[in-house]
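Have a look at the structure that comes next, please.
Note that this complex is displayed minus one protein chain, with the remaining chains in position.
Per-chain residue numbering starts at 1, and chain names A and B are given in the order in which the chains are listed.
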Amino acid sequence: MNVTDLFTLLPLLILGGAAIVVMIVVAIHRSHILTLTLTLIGLALAFASLWWIAPEAPRQVTSLLVIDRYAIFYTGLVIAATFAVALLCYGYFERHPGNPEELYILLLLAALGSAVLVASSHFISFFLGLEILSVSLYAMNAYIRAWSLPLEAGIKYLILAASSAAFLLFGMALVYAELGTMDFAKIRELVTASPDLNRAVLLAGTALIITGFGFKLALVPFHLWTPDIYEGAPAPVTAFVATVSKGAMFALLLRYFYWSGTHHFGAVFLVFTIIAIASMIAGNILAMLQTNVKRILAYSSIAHMGYVLVAFQAGGQLAVQAVTFYLVAYFITIIGAFGVITMISDGDRDADSIEDYRGLFWRRPALAAVFTAMLLSLAGIPVTAGFVGKFYVISAGASSAIWLLVFVLIVTSVFGLYYYLRILVALYSGLAHEEAHAASGAAMVSSSSLAPALSISGGVVLAVLTILLVWVGVYPATLLNIIHSTVGLL
Amino acid sequence: MAVWPIGLYFILVVLLILGMLIGSHLLGQRHSEKATGQPYEGGILSEGSAQVRLSAKFYLVAMFFVVFDLEAVFVFAWAVAGKEVGWAGYWEILVFIGILIATLIYLWRLGALDWGSPGRPRRRV
Partner (left out) sequence: MLHWLWLIPALPFAGAFVLIVFGPKMAHKAVAIIGPGTIAVSAVISILITYSFITSPPPDHVFVQNLWTWLDVGGFHPHIALYLDALSLLMTLVVTFVSFFIHWYSTEFMLGDEGYSRFFAYMNLFVASMVTLLLGDNLLLLFLGWEGVGLCSYLLIGFWYTDPVNGRAARKAFIVTRVGDTAMTLGLLLLFTHLGTLNIQELMHRAQQQWPVGSTLAVWAGFLLLGGAVGKSAQLPLQTWLPDAMAGPTPTSALIHAATMVTAGVYLIARTHALYSIAPAAQLAVAVVGTATLILAGFAALTQWDIKRVLAYSTVSQIGYMFLALGVGAWSAAIFHFMTHAFFKALLFLGAGIVINACHHEHNIFKMGGLWKELPVAFWTFLIAGCSLAGLPLITAGFYSKGLIIWETRAAEHGNQTLWILAVIGVLLTSLYTFRLIFVAFFGEAKTHVEHKPGYSLKVPCIVLAALSIVGGFVETPRFLGDIHVFTDFLHNALPAVVEGHATGMSELGSELWVTLAFVIGLVVSYYLYMVKPSLVEALTAPAISKALHRFWFSDWGMDWLYDHLFVRPVVWLARIDRNDIVDSFYDGLAFISQVFYRGLRTTETGRVRWYAAGIVLGSIIFVAIVLFA
């Protein structure tokens, strides 16, 4: 550990430092806008520092962390997503009673945990990052203490994440017991070098590690928590859970299984195939008849993680790029979708019923247009980022001839179209007469109807995301070049 | 490696458990008197509900303990190896303690240290 090592850890140090600074400032003077500003500055600094440290990459910092271009790219993605979520949080928590300031500390810490995850090359840093992320998420999920649903979500997430972490730890212990190392690269050496290993222990350990990954990524059969947490957590927090935590975990999944070489085991490949197929089918079917938009998105996220697994299964250069491209598209889309939900939720409850969206186009055409774009992207319609992402995933699958997975992906995508269209239909259907009256008139008498004050910060985020969505869909070359020159080197 | 011993072992385990359950079901005596359903607490009648609301302060103490006493373990570990780790270690522990102090300031300003004076809460809700 020397000065250069410390220097390459700059993004992580800045994130951690920002969390402490924000905490002290909160202690001295409570101000929502000040906290937000400091958070954003911290994130922006951390993001900028990626350019300063890029020339040093790749660099192994102790045996725990590796700062290579892959890690830098994903750290950037994590930070950018956190930035967007922080902006969404401002409008959302401004409408709520209670202190919103601590949320930003948690947000920064969660981002730190995710950044550790994407840079880790060792079980220890893996677990450390995971726990920093998870513990922050427990509190974030339950942040609105006045409502019962967030509390429920927080507790459920706490119990389940802790138990799945126990499985993960046990898996790591088994692998360590057999190989005597916790370094990903060394695992590969040992696995390939010595044929007389006791495979049973190693495989059982790997299976339990898959449990740990599966829980965070909400893959079947570890997915059961997803809808409850998505529904219960405040909308911007859900956006964070759905994107940053999953994206960082997936980045680590790629790194661990490709680096350690365990992906080549037939049995592990089989397990992932089963998980992918089950996730795609169960996710899409469960979403079909839901009436709660947050739950629909939860189930659809299960399916989407299944899609990404298809690319993961393909293996090789193209797979890494396809996964990364898909994740970026997914980040943009999901933050956008939850951004819309955030925007039309008010201080009383989140806008999660599909009824809240009925005729949204006639009340807030811009929001409805954004939501439409996001849903079309999720469904994979051309000219959106989602289409290009799905296209890459399918071609990655096709290039490795994993036809069963590709087939299931295509068929279940059709199912997916159904529930996205259900929301779309609701968005554009006409208002009932009285409702139209109320919308055009002054007072919203009905207690169930939402009357949020739209936040400017949220609007800006949504506008930027929509532009990005179409930009990536029409002109993917920029993003592809970036991905090619960074993560291509994993 | 033969698999059948494991299978046999598994079957034996299941049989043993089944045997115990069925045996106790068949042989055991049954009654249903007035106090049968009540919990046994050393012969004293139980009183009140089990779901008592405990003061949150209790948890605060527990958390302070976790935060400060367990962190002391790290400081102690440093102190033991203070000479070997040199200045680098010194700065590291300084940062560590600095973060702890920041946390303490935060908790103090939050009013977590105001003991038993609910009259003037510091926190703005």
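Miscellaneous remarks
As a convention for this text, a residue touches a chain if its C-beta (ideal position, glycine included) is under 8 Å from a C-beta of that chain, and two chains touch if they have at least 3 such contacts.
Please read these numbers as outputs of a predicted model, since none were measured by experiment.
Touch, as defined at the top, links the missing chain to these shown chains in the whole complex: A.
In the complete assembly, the contact with the undisplayed chain comes from A:V474, out of A:A146, A:A177 or A:V474.
Summary of contacts with the chain left out: across A:L6, A:A177, A:L270 or A:V460, the touching residue is A:L270. In the complete complex, the hidden chain is touched by one of A:L6, A:I159 or A:L404, namely A:I159. The omitted chain makes contact with just one of the residues A:A200, A:L404, A:V425 or A:V460: A:A200. Only one of A:I53, A:M249, A:L286 or A:L465 touches the absent chain when the whole complex is considered: A:L286.
The set of chain A residues touching the chain not shown comprises 155-156, 159-160, 163-164, 167, 200, 203-204, 206-208, 210-211, 214-215, 220-222, 224-225, 227-228, 265-268, 270-271, 274, 282, 285-286, 288-289, 388, 391-392, 395, 398-399, 415, 474-477, 480.
The criterion applied here is as follows: only the chains that are shown with their structure count from here on.
Taken together, the chain A residues at the contact with chain B in this complex read 1, 20, 23-24, 26-28, 30, 97-99. Contacts from chain B toward chain A in the complex involve residues 88, 99, 102-103, 105-106, 108-110, 123-125.
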